[in-house]
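Note that one protein chain is taken out, while the other chains of the complex remain in position.
Think of it as A, B, C and D in the order they're written, each chain with its own count starting at 1.
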Amino acid sequence: MATNYAASVIVDCAHYREGERSDEEPLSIPEAAERLHEDGFVWIGLHDPTDEEMSEVAQEFDLAPLAVEDARERHQRPKLEDYGDDWFLVLKAARYDEAREEVEFGEIQIFVGASYAVVVRQGDVEDLRGARKRLEEHPELMHEGPVAVVWAIMDKVVDDYEPVIDGIEADIDEVERAIFEEGEDQTQRIYFLRRELARFYRAVHPLLAALQPFERQSVQHVSDAMRPYFRDVADHLRRLDEEIAMQRDLLDGALNANLGQITVRQNDIVRKVSGWAAIGILPTLIASIYGMNFDHMPELHWLLGYPFALALMATLSFSLWRFLRRWHWL
Amino acid sequence: MATNYAASVIVDCAHYREGERSDEEPLSIPEAAERLHEDGFVWIGLHDPTDEEMSEVAQEFDLAPLAVEDARERHQRPKLEDYGDDWFLVLKAARYDEAREEVEFGEIQIFVGASYAVVVRQGDVEDLRGARKRLEEHPELMHEGPVAVVWAIMDKVVDDYEPVIDGIEADIDEVERAIFEEGEDQTQRIYFLRRELARFYRAVHPLLAALQPFERQSVQHVSDAMRPYFRDVADHLRRLDEEIAMQRDLLDGALNANLGQITVRQNDIVRKVSGWAAIGILPTLIASIYGMNFDHMPELHWLLGYPFALALMATLSFSLWRFLRRWHWL
Amino acid sequence: MATNYAASVIVDCAHYREGERSDEEPLSIPEAAERLHEDGFVWIGLHDPTDEEMSEVAQEFDLAPLAVEDARERHQRPKLEDYGDDWFLVLKAARYDEAREEVEFGEIQIFVGASYAVVVRQGDVEDLRGARKRLEEHPELMHEGPVAVVWAIMDKVVDDYEPVIDGIEADIDEVERAIFEEGEDQTQRIYFLRRELARFYRAVHPLLAALQPFERQSVQHVSDAMRPYFRDVADHLRRLDEEIAMQRDLLDGALNANLGQITVRQNDIVRKVSGWAAIGILPTLIASIYGMNFDHMPELHWLLGYPFALALMATLSFSLWRFLRRWHWL
Amino acid sequence: MATNYAASVIVDCAHYREGERSDEEPLSIPEAAERLHEDGFVWIGLHDPTDEEMSEVAQEFDLAPLAVEDARERHQRPKLEDYGDDWFLVLKAARYDEAREEVEFGEIQIFVGASYAVVVRQGDVEDLRGARKRLEEHPELMHEGPVAVVWAIMDKVVDDYEPVIDGIEADIDEVERAIFEEGEDQTQRIYFLRRELARFYRAVHPLLAALQPFERQSVQHVSDAMRPYFRDVADHLRRLDEEIAMQRDLLDGALNANLGQITVRQNDIVRKVSGWAAIGILPTLIASIYGMNFDHMPELHWLLGYPFALALMATLSFSLWRFLRRWHWL
Partner (left out) sequence: MATNYAASVIVDCAHYREGERSDEEPLSIPEAAERLHEDGFVWIGLHDPTDEEMSEVAQEFDLAPLAVEDARERHQRPKLEDYGDDWFLVLKAARYDEAREEVEFGEIQIFVGASYAVVVRQGDVEDLRGARKRLEEHPELMHEGPVAVVWAIMDKVVDDYEPVIDGIEADIDEVERAIFEEGEDQTQRIYFLRRELARFYRAVHPLLAALQPFERQSVQHVSDAMRPYFRDVADHLRRLDEEIAMQRDLLDGALNANLGQITVRQNDIVRKVSGWAAIGILPTLIASIYGMNFDHMPELHWLLGYPFALALMATLSFSLWRFLRRWHWL
């Protein structure tokens, strides 16, 4: 007996034959299950299904029980599990929250068999409809069967990594400017950017290993014609992987540079402070001298002794100031 | 002649046939040894056995002598030793002591043959009864024989690593807050967290190598049906391994950030101190000036000369204070 | 129907038979396409073609569609894609802008088939005519077919990496001199040189992987005679790769040395400042003493008391100065 | 003609047949050489032989000339050389000199053939008699031939590494306490411990590679029964190797923590110094004020003006002290 699916759970559910969508309207799960034995394949997109909803799909489509159990717990690492006839694939979708300088992750799980592709989107991640639309516009790819779905979603997910990298790069540029132009301490910001980068790396890097079987040796259901497409995705991913490594290296360098600049500034402060102290001590010394109580101090009796002393103080201070200025001490 | 086992040594001892427990009550070691030649297998759980107790079990079950000798010395690294018909497996159980911020380890040793699984728990580690109970509820797994016991215990041990990681993560969060919000020096705490993480890594990482034979190529007595289960454990372990690597990296970053913050604070202190020194030196200079002994200093003879001097001191000090304030020096 | 190519797009287009150029004048694209079925091969050089211009060439020469799509997006990593009969190769050309201390990159894409080599130069990179000229002077190499074109261009591109390395090395020398001889802070410069080096590394390093198939096992259309030539390029590249690694290491060392020198200088400043402060405090103390109001202070009544006090101040200050000088404090 | 061996050179020399020692008394070299053609094998232990003594043994036992030449020069890295019928093995024995915190090394060289094991101990290293005694008590092992000697000596040498690791660990504990509890600078000690660890690592790590042939694929003269014994040694060595890596990491962390603590202490010093300076400057300012020469300063004429001024100085200084105390500045 069919569960009542919450309205938002089934994003779309369609049967494709010879690369063409059979029905315009989304099918229900049981309708889709019936089509499994026909030619072509069924593509179901789910969003945050409950455990019961997931169980029914699993039963109708005869999904591998271990894969289904796996799918239940979130926060898995990207991976490809091969269950003989079927595979189970986990991907991490990512989005950069520019304001909080944090990477947000969602999880995408794909169950693939000879005649179905069940795509489960967990969490608040980018809609995948773009992937379906793009594939529906290329019947020659859709004709390749469920593996084309895998490709289309991977391609979309990896494309969506691009703005994350760009966002972090923009923040690194800001950090560089703050350090070298404004001389601001960036320790905290660098620390947290580095942490986000490490989290992002953990989403991106294991996917490379999961992509290898598609790219190199033949996985079941993958035709030779699809291989260059997967190689293309892998290539993109490798570039992102290298960029993450480079950004990480930049941030490490920036942390060191930041510390260097702080230390340089400390030197400046000590120099400036001591310079001004010297300028302040000179007149004090002169005042102390004319405060001595000797009986015979001719200046004390001059009519202009007092202005003379004040002028002496000012002159000496000013000369010292100019001197320190010229020697780049101030 | 049978040794008298201390009450707490034999945790449980049972014979399983076709996935079902044969007797409700625990068997004695000699009883169990007799069942070895029947169908099914025997599962013995021991806790901190003495050398003599261990020797008797070894004799009754004909365990590999080198493995038994190995088992005697604690503090081994996780490993799988293949003795042809039998294997010997060493695991590290872990628990996080939140108060002392230390990871505590116990050792679990498993002797596996075609018809027995002898599980020895050394030290003050988590009870493994959960693993037995779980397996008794899944006769289809228990039916796989001793290898199912290995899986169940590995799964339990690896699941118990999770709270360790979580505990360390919570401490890292506290360290981050202490550094960036409260500006406290965290050098010592970071140092010791890093040490605990290194110790934990030494328990987790070698287990991955020990799991590989189960996961990839066939080890003796391991059916194809069990493989995905081991793959699942390995996958979990790999995720923990990556998380340890990331936490370690975070701690390295935190140590640098901590040092950076200390240096920044040093700048602040020097700046503040010198600012206040300047504010204190100005009135001293004025007092020195009016302490000079010139005959002709008109202010000295003013009726309000003294209050005027005090006011001058206060005004100059206050102006300097405002000036330094505006330039973010104080 | 043929597109009208912008004057500057087609750099050269020729047909080669038995190592010799068939026509002195450049061919048009359609003319070249007709020659594809004759003996020999066609070599087209394009510079910044528009999408339409590229499309026509792709159609006439039947280039692999995925490769053409790839070529459209710039900023790819160096790679070799094998499409069975054809390959697609991406290279990064580099130039060092000495004034801005930045490495500038262009992209070179090569489509290679049994009877054609289409070379697309993207961006403001060094002209490749040198490669064509060199090859036309060596008919025995040109006779090897399109693979010779690949070699000639790779060789040219890798040779052009040399001045980049030299430019960065010269800058590192300057940095070393600035740190150790002039004692200037070089944090910012080191940071940006390191960044440029990382960018350059990303152009050089992946090319090694792309070169491997030419060097080791036979790729299609590559004769044994060509192999040593590719090995030569690979060898050159490996040396550059090692030099980048060494330069990077030098810059890391320089950053540390720079920080060390800053800290040493800070010690010097603190020492100097405090030395001069001591020299300034001594006379102030003496002046304060002779400013005391005791009834019985014989010096106050001496005729030469005042000059005596001044001389005492000068003598003590000078002695302290000499003393600090001798102890290397000043 | 036989050389006269120095008394201490031949530690022991015996012939073993079927696991049993043939003669109780040590044999002379020529006697031993005669037994080579009988069943069983000869085991000679030498200590610091001269070149001539070594040459005679080499001639009598027909040792591989290159191996003998190798043996002459000390300071080799641990290695296994396979000369077809014979092998040559180099091991490093280690001892920790707790007082000087230095690791001392000796060299052990083993020449192994089908019917002999010549063990040369170079330098002031632990006696190996324990290994011989242990083996003589296990005839079933001795029966395996010269390979059992190799195992027994390796096992002894690796066991003797344990106290080195323990000694260094105890020193690291002391360093931690010194840094975090006593706040002492430990830079020098950490540096030299790190150096000793690096030297020790060079003795331990290459031995792992030398052990591999014994452990994995069959080396000549090594029976399957011996393999688990070598695996056991290798396992021990791997654990030591990991512990060295961890200790090294701890020392790196300790160096950073040490620097962090020094910097924190510097902040404390600057804060304290400036606090006390402020407390000292306040009364000076007041004294200066009352040293001014204004005609009209009522306090100067008070009977208790002087005590009032002193009290004011004390009160202000004390208040400032309490204030700084409360703000954790002092």
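Quick note on the criterion: a contact is a pair of C-beta atoms (placed from the backbone, for glycine too) under 8 Å apart; a residue touches a chain by one contact, two chains touch by 3 or more.
In this text, all values refer to a predicted model and were calculated from it rather than measured experimentally.
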| item | value |
| --- | --- |
| Contacting the left-out chain in the complete assembly, out of D:48, D:101, D:185 or D:242 | D:185 |
| Touching the absent chain when the full complex is considered, from C:11, C:178 or C:297 | C:297 |
| Options C:66, C:178, C:257 or C:310, residue touching the unrepresented chain | C:257 |
| Which of C:134, C:199 or C:271 contacts the chain that the document leaves out | C:271 |
| Those residues of chain D which, in the complete complex, touch the missing chain | 64, 66, 70, 76-77, 79, 81, 83, 185, 187-188, 190-191, 194-195, 198-199, 202, 206, 255, 258-259, 262-263, 265-266, 269-270, 273, 276-277, 280-281, 283-284, 287-288, 290-293, 297, 299-306, 309-310, 313 |
| Chain C residues that touch the omitted chain in the full complex | 176, 180, 228-229, 231-232, 235, 238-239, 242, 246, 249-250, 253-254, 256-257, 259-261, 263-264, 266-267, 270-271, 274, 277-278, 281-282, 284-285, 288-289, 291-297 |
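Throughout what follows, only the chains that are shown with their structure count from here on.
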| item | value |
| --- | --- |
| Chain-contact steps, minimal, separating chain D from chain A | 2 |
| Same or different contact residues where chain B meets its copy chain A, judged by the half mark | different |
| Remotest chain, chain A as reference, centres from CA atoms | D |
| Mean-CA-position distance for chain B and chain A (Å) | 27 |
| Rounded Å distance, chain C centre to chain D centre (Cα mean) | 43 |
| Overlap residues in chain D, where contacts from two or more other chains coincide | 291 |
| Topology of the chain contact graph, where touching chains are joined (line, ring, star, complete, other) | line |
